[in-house]
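What follows is a structure written as structure tokens; I'll ask about it next.
After this line comes chain A, so read on.
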Amino acid sequence: MSGHLHEDMKSRVIDISGASPHKCMKCGKCSASCPSFDEMDIKPHQFVSYVNNGDIEALMASKSLGKCLSCFACVERCPRDVKPGKIVDAARQMLIRQQGQAMLTPEDVPELLDPEVPQQLLMSAFRRYSR
Partner candidate 1 sequence: MQRVGVFVCHCGSNIAATVDVKKVVEMVSLEPGVVHAEDYQYMCSEAGQARIDAAIKEKGLTGIVVCSCSPRMHEATFRKAAERAGLNPYMVEIANIREHCSWIHKDMEEATKKAVVLARAAIAKVNLNAPLQPGESLVTKRALVIGGGIAGIQTAIDIADAGYEVDIVEKTPSIGGRMSQLDKTFPTLDCSACILTPKMVEAAAHEKITIYTYSEVDKVTGFVGDFTVDIRKKARSIDMNKCTGCGVCQEKCPSKKTPSEFNRGLNTRSAIYTPFAQAIPNVPVIDRDACIKFKTGKCGICEKVCQAGAIDYEQKDEIVTQKYGAIVVATGFDVIKVDQYEEYAYSQSKDVITSLELERIMNAAGPTKGHLERLSDGKHPKEMVFIQCVGSRCSDDKGKSYCSKICCMYTAKHAMLIRDKYPDVNVTVFYIDVRTPGKNFDEFYRRAVEDYGVNYIKGQVGKVAPQPDGSLLVQGVDLIDNKQILKKADMVVLAAAIEPEKDVRRIATMLTASIDTNNFLTESHAKLRPVESPTAGVFLSGVCQGPKDIPETVAQAGAAAVKAIGLLAKDKLLTNPCTAKADELMCNGCSTCANVCPYGAITYETKEINDHGIRETRRVASVNNALCQGCGACTVACPSGAMDLQGFSNRQILAEVDAICR
Partner candidate 2 sequence: MSIENETFRPKIVAFCCNWCSYAGADLAGSSRLVYPADVKIIRVPCSCRVNPMFILRAFEKGADGVIMCGCHPGDCHYSTGNYYARRRMTLLFSMLDFIGVENGRTRVEWVSAAEGVKFSTTMNEFVEKITSLGPNVRLEDLRCRN
Partner candidate 3 sequence: MQELVNRAKELLADGTVSRVLGWKAGDMSYNPEPAYFNSAEELENFVYDGFCGANLSKYMIEASKLEGKTLVFLKPCDTYSFNQLIKEHRVDREKAYIIGVGCKGKLSVENIKAQGIKGIESIEGAGMNDGCDTLTIKTLYGDKTCSYNDAMLERCHVCKGKEHQISDEVMLESRDTKDAERFAQVEAIEAMTPEEKFAFFQKELSKCIRCNACRNVCPACSCRKCVFDSTKYDTAQKANVTSFEEKMFHIIRAFHVAGRCTDCGECSRVCPQGIPLHLFNRKFIKDIDTFYGEFQAGEDTESRGPLTNFTFDDVEPSIVGERG
């Protein structure tokens, strides 16, 4: 892949996520906070390196995309405001866009509504499964 495309994908991830990978000081608090750490191949604290290196394709191919629960503990606790969870989210969105499929449309949502289901979950599901 050309360097240009690398840069393009990199800036797209940054745009979508609103994350600031260059602010990371590699403290690892994200990985320390992550409930799915053990199941991930790329660990939360490593997300930023993939973005910084422009290696978005590897990130998009990673198992971690499916393992991240979008609990955003990493975003909440990050002392540097890096937002690793948002990076995963962005990579996921890019993947969905690439595949051109939306598994969830707004019309499907009312049926799924259940007073027991937290709204946050719905929102993150929506984020994850729709284009």
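Candidates were picked such that all candidates are chains of the complex that A comes from, given by their letters.
The rule is simple: contacts are C-beta pairs under 8 Å (C-beta built on N, C-alpha and C of every residue); 3 or more make two chains touch, one makes a residue touch a chain; residues count from 1.
None of the values given here were measured: they were computed from a predicted structure.
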| item | value |
| --- | --- |
| Touching chain, any copy counted, for chain A within the complex - options 1, 2 or 3 | 1 |
| Interfacial residue positions of chain A with respect to candidate 1 in the complex | 23, 25-34, 37-38, 43, 45, 73, 77-81 |
